[in-house]
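Remarks on the structure that follows.
Apart from one protein chain that is not included, each protein chain of the complex appears where it belongs.
After this line comes subunit A, so read on.
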């Protein structure tokens, strides 16, 4: 009969196939997807340079509420074949636009306890204006495009997959056309 069996756990959901990294030595770009806690010191050391006068580090940490509803835990999954391409494109664009000396983007997958970092971004540049701007641009581009998904489990029992397009950078609901 043609009944299709569910495939075994695909490699991209198997934590033992991580951490996965991609390094572009020419542009000093470091990309990491990992199921273990993120270390911001590593992110900073990856982008450090004697030519850099400005080093910006962003940590995105998991929050205990969504719209006032208590969140018990969050988890993330990724599709690395697309996620690495997207992250590399974001980092390369930022290097070109802001003459960065280094970019590090690391995202944690699996369950991330409340208050721990789910994403770290570090950028370095000769001067602070470029580094500040690039840090924000890289983060916003990651949230808009990287093939990574967040699931929130609530204290009251429900769970929901999030879509970043529904919220702006201040956490406000984005009104969609026709709704």
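Keep in mind that, in the parts below, a contact is a pair of C-beta atoms (placed from the backbone, for glycine too) under 8 Å apart; a residue touches a chain by one contact, two chains touch by 3 or more; residues count from 1.
Basically, contacts and distances are computed from a predicted model.
Enquirer: Looking at what's absent rather than what's present, what does UniProt name the missing chain, "WD repeat-containing 20-like isoform X2", "Elongator complex protein 4", "Molybdopterin synthase sulfur carrier subunit" or "DNA-directed RNA polymerase"?
Expert: "Molybdopterin synthase sulfur carrier subunit"
Enquirer: Which residue from A:29, A:54, A:131 or A:148 sits in contact with the chain not drawn here?
Expert: A:148
Enquirer: Can you list, in ascending order, the subunit A residues touching the missing chain?
Expert: These residues of subunit A touch the chain that is not shown: 2, 4-13, 60, 76-79, 81-82, 85, 107, 118-119, 139, 142-151, 161-166.
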